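Notes for the one structure printed next.
Every protein chain of the complex appears in place save one, which is left out.
Chain lettering (A, B and C) follows the sequence in which the chains are written, and residue indices restart at 1 in each chain.
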Amino acid sequence: MIDFATLAAEYRQVRARTEKLCAPLEAEDYSLQVAPFVSPPKWHLAHVTWFFERFLLQPFLPDYQVFDSAFDHLFNSYYLQIGKPFPRAHRGWLSRPAVARIQDYRAAVDAAMTRLLNNPPRDAGPTIGFRVELGLHHEQQHQELLLMDLKYSFAQNPIDPIYQPIATTPTGTAKAMQLVSFEGGLCEVGHPGTAFCFDNETPRHRVFLKPYRLADRLVNHGDFQNFIDDGGYHNSAFWLSDGWSWLQATQRRRPEYYRDEGEFTLHGLLRRDPAAPIAHLTYYEADAYARWAEKRLPTEFEWEHAAAQQADQAQDGPFQLHPGPPAPHTAPLAQMHGVLWQWTASPYLAYPGYTPFAGAVGEYNGKFMCNQMVLRGGCCITPPGHLRHTYRNFFYPDQSWAFCGLRLAEDG
Amino acid sequence: MIDFATLAAEYRQVRARTEKLCAPLEAEDYSLQVAPFVSPPKWHLAHVTWFFERFLLQPFLPDYQVFDSAFDHLFNSYYLQIGKPFPRAHRGWLSRPAVARIQDYRAAVDAAMTRLLNNPPRDAGPTIGFRVELGLHHEQQHQELLLMDLKYSFAQNPIDPIYQPIATTPTGTAKAMQLVSFEGGLCEVGHPGTAFCFDNETPRHRVFLKPYRLADRLVNHGDFQNFIDDGGYHNSAFWLSDGWSWLQATQRRRPEYYRDEGEFTLHGLLRRDPAAPIAHLTYYEADAYARWAEKRLPTEFEWEHAAAQQADQAQDGPFQLHPGPPAPHTAPLAQMHGVLWQWTASPYLAYPGYTPFAGAVGEYNGKFMCNQMVLRGGCCITPPGHLRHTYRNFFYPDQSWAFCGLRLAEDG
Amino acid sequence: MIDFATLAAEYRQVRARTEKLCAPLEAEDYSLQVAPFVSPPKWHLAHVTWFFERFLLQPFLPDYQVFDSAFDHLFNSYYLQIGKPFPRAHRGWLSRPAVARIQDYRAAVDAAMTRLLNNPPRDAGPTIGFRVELGLHHEQQHQELLLMDLKYSFAQNPIDPIYQPIATTPTGTAKAMQLVSFEGGLCEVGHPGTAFCFDNETPRHRVFLKPYRLADRLVNHGDFQNFIDDGGYHNSAFWLSDGWSWLQATQRRRPEYYRDEGEFTLHGLLRRDPAAPIAHLTYYEADAYARWAEKRLPTEFEWEHAAAQQADQAQDGPFQLHPGPPAPHTAPLAQMHGVLWQWTASPYLAYPGYTPFAGAVGEYNGKFMCNQMVLRGGCCITPPGHLRHTYRNFFYPDQSWAFCGLRLAEDG
Partner (left out) sequence: MIDFATLAAEYRQVRARTEKLCAPLEAEDYSLQVAPFVSPPKWHLAHVTWFFERFLLQPFLPDYQVFDSAFDHLFNSYYLQIGKPFPRAHRGWLSRPAVARIQDYRAAVDAAMTRLLNNPPRDAGPTIGFRVELGLHHEQQHQELLLMDLKYSFAQNPIDPIYQPIATTPTGTAKAMQLVSFEGGLCEVGHPGTAFCFDNETPRHRVFLKPYRLADRLVNHGDFQNFIDDGGYHNSAFWLSDGWSWLQATQRRRPEYYRDEGEFTLHGLLRRDPAAPIAHLTYYEADAYARWAEKRLPTEFEWEHAAAQQADQAQDGPFQLHPGPPAPHTAPLAQMHGVLWQWTASPYLAYPGYTPFAGAVGEYNGKFMCNQMVLRGGCCITPPGHLRHTYRNFFYPDQSWAFCGLRLAEDG
């Protein structure tokens, strides 16, 4: 039995958080898109709203009038089964509709959603409940994307725009890395219960793991500087063949946001703290680092098996928008959740027996199960309450604009 | 002896017109850039201002403080001899500085320019006078570019944004085209007097012209539709080799802004008037049309020689932002000035004995004298007072976002 | 204790087969390269020879004189740790050294190898034995590549060159596909014994398999035509997101070598036999077909587990260079080996505890363990004796010039 009052409250809370994230923006920032893989803030604002309009208001709210018939084309992301989306690479071309009109759109959809949730059609209750929950998780994903995208776009501007100023930056000292042993064996992985999770976390199933060891903290700037200083970016022996080709093509010689003077962040240009975990590595860089360190990346199941054995931790460090050095902790594995997404050695695949969500919303996770790698653990800009230790994020191995770092592993 | 009071008045007038052109824009429009060859409105606003700051205030106004040291990099266009410009293709990435800051920049430079023009250093008077005049002509060029660029950018948006609404569209009927004969012979071309002109219009010199005939009006939509209907876009016989390659590469099958339902304009989507001149052709299309019509394009000297023989006319038709059908006229050649730039058969080259303007401002016209074709006659969005019949505009043969049309010619 | 006399006989046999494969070639064919991913026959001939010179003669044959010092650069493929290879995409640019000189190179290396194998240095015996075996397997791989590459290159020539004429083409009728059940459970996979295998087949390890079913034959042209006729290439619902993008980019609307009139083969243009297995699909097409058929691709471990339970079969059908319809058989699963490589749902990854071969020859398999998918089973042009049921081939999901087909699977 769904509690629609609670759901309506959650709806208001998630929607309000999105708008709060936009408060520091200038009007021109809302249309900013510097690469095909990032979207302008305005587009995120409209797209998550379109999700509710298209999958809830249109099918379930009697007499609902579509806000603007052009939006179905403009703000569909990739649901090919329900239309032809406007090309992703050109979202920045849409200076119109202006922000004010998008805000009107949000208000109109919120008002209609309130009406729907106050009085849901009886027989559609479970579907509505599920889709609202899905829509809110979807909006939370876009909250994280909005910040990732904005960071990437701002980073291309030579005047180093600041999204949110920061008074002081915390410092810390890094402990030497320790490896914690796990037995492995025939283990269960995947989401166990009936609470909400994405389809790609199911079904729960058995995998056989050999004994392994996992680092008790993330690799940090100090560690990575040793790799750079040792010529890591110039020695093919450490790199996958595709990684080496990527290196030649991009001439990358240091991580994405490194600057001579420090590191570009959502707080502007900051100095690099050797004790803080290194972020914004591609899979290729993470893998090369691990080989250089004579270790390897963990599989996603090794990661999950270990994470399941310790209580979830609050995020280490005091920043919200940039990972700081680790806070004191007692759990055997620090920085497992809410610091940085952690590249695993596992390609993003369906679990045995996987079934996508039913209907058009099922065009969500399954069709991306090729050529991407799984990351685990969430990051400092992941919205509160959005994460699970069975949560699977995924990116292509040459992408680094997510807040992604790495944790080392080795055979036990 | 320069009249600095008049110059100051001209300065205020030109600068004010730029701002008036921006009045219909939304904040997001100011950063809009959909292709490397167009610039965002905000960039135009700042760049023309930078020209005055860099070439007048910095060298000539004592104690002038640069407004923002980052702007030299951001708003230099292509003056390689005075720094490294921010890449043209990425001007749309500069969501910051915001419009408000650019407006402050304009105000600060205007105030300083007023001080300078009120009290010009005695010995620099002629240089200052020349550079102000150059800067104002430069700003007028960017007024036209701003509208061209905006039209091109708006045209990529499926919701067909309207820059300026229009109540009614004028109609007219086209006269049959007549060819007017000219004797030619050993003629003088180029700018004759001492009034301001660009360096590329000089020196005045002799060319030998054989007798020729020039059409008494521009080619119009009705004419061009016949070319399309006759399979003109599918018959290689009419096309230059490079034009045919361009056609295969772009799959262009009709002019740039043609839509099934009409034509995209700064007034939004309008129906096409058969009597109105066709605009936004590439050189390749103009040349193919001329071959299909068993005529040719005039050379720039044929055009100038003819234009010199008739009084300059006001623009035909009532629109300001889109060319309408021709108004009644008595001159032998209609639509010579202020309707559409007219492609000529002449590559853009230096006149014999050409000397660029002295100093860094000389990096202006000469370095573009390769691979481009000359257009003559101005267009409906060319600022009033900016044009001369010796004026040489130039674009690459595959470009069509300028307001460019064509007039036929043949041997006499 | 290595039997060097037997090894020398194997050496002669494998080397002779390579030359026999080249017998039908014209001189100009030896330099032919139509895409970066194929190599000219001449390059294959030289590269496999260079392998023996570089890894055996240079280190182990006293007083060996390098045949031509330029060859180390020209004919190294990708061993970055021992030099800078000539760019792969440009191998077709090497009209010199001419074929005759490459044949001299082969003869000189063969003579030296005979000397080495007749009198191997005592203490290096095991290393030499291993490397010769590796070199011969390597040459066999290039025998298959040479034919794949030649087919692809010939296919771009509008006159449809014939590598080997064929008198009659066999026909057959296809049985309806049946699914055979397997229990799964905790199974061992990977190469078990001490006989030669590639490093990527080891170590043998345990995986947990749920019950599954495997089709008793490959998908054939008749089956695939139903997919095409049902609009399979036009319905995004069947395609991975990357597959759909690939489809838009390439405009592929039928398999690689389909022609209106039939199918391009090494025997020239042949009609398509509905009962013969379909070849030259990309992973994207194989996966889309499986979804359309409401089945899935097997994992590589499901395939291996099933293959391990039946005796290896000879190749079905009478062709050597093109797969024919299935011959009568009694094993539960037909066409498992030597017909077509079969795409699996498994990305190409290291087995747990994987260790590359020692030394520079270890730069062989491991560095490709990213972005590629595993294929199993060999194909009709795989050299005799080269295959094992633990053998792992791998290609990118958008590649189809290998002889690759598919077998369906489903959950048990």
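As a convention for this text, a contact is a pair of C-beta atoms (placed from the backbone, for glycine too) under 8 Å apart; a residue touches a chain by one contact, two chains touch by 3 or more.
Note that this is a predicted model, so its numbers are computed, not measured.
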Neighbouring displayed chains - absent chain, whole complex: B, C
Selected from B:1, B:23 or B:370 as touching the chain missing from the view: B:370
Residue among C:50, C:67, C:86 or C:403 touching the omitted chain: C:86
Per the touch definition above, residue among B:57, B:174 or B:345 touching the missing chain: B:345
Interface residues of chain B (partner: the chain not displayed): 78, 80-81, 186, 205-208, 210, 236-237, 239-244, 283, 287, 345, 347, 349, 352-353, 363, 367-371, 397, 411
Where the unshown chain meets chain C, residue by residue: 26-32, 34, 42, 70, 73-74, 86, 90, 92-99, 153-154, 156-159, 161
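One rule holds for everything that comes next: only the chains that are shown with their structure count from here on.
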Common touching chains of chain B and chain A: none
Most remote chain, CA-based centroid, reference being chain B: C
Whole-Å separation of chain centres (CA-atom averages), chain A against chain B: 47
Length of the line joining the C-alpha centres of chain B and chain C, rounded to whole Å: 60
Centre-of-Cα separation between chain C and chain A, whole angstrom: 38
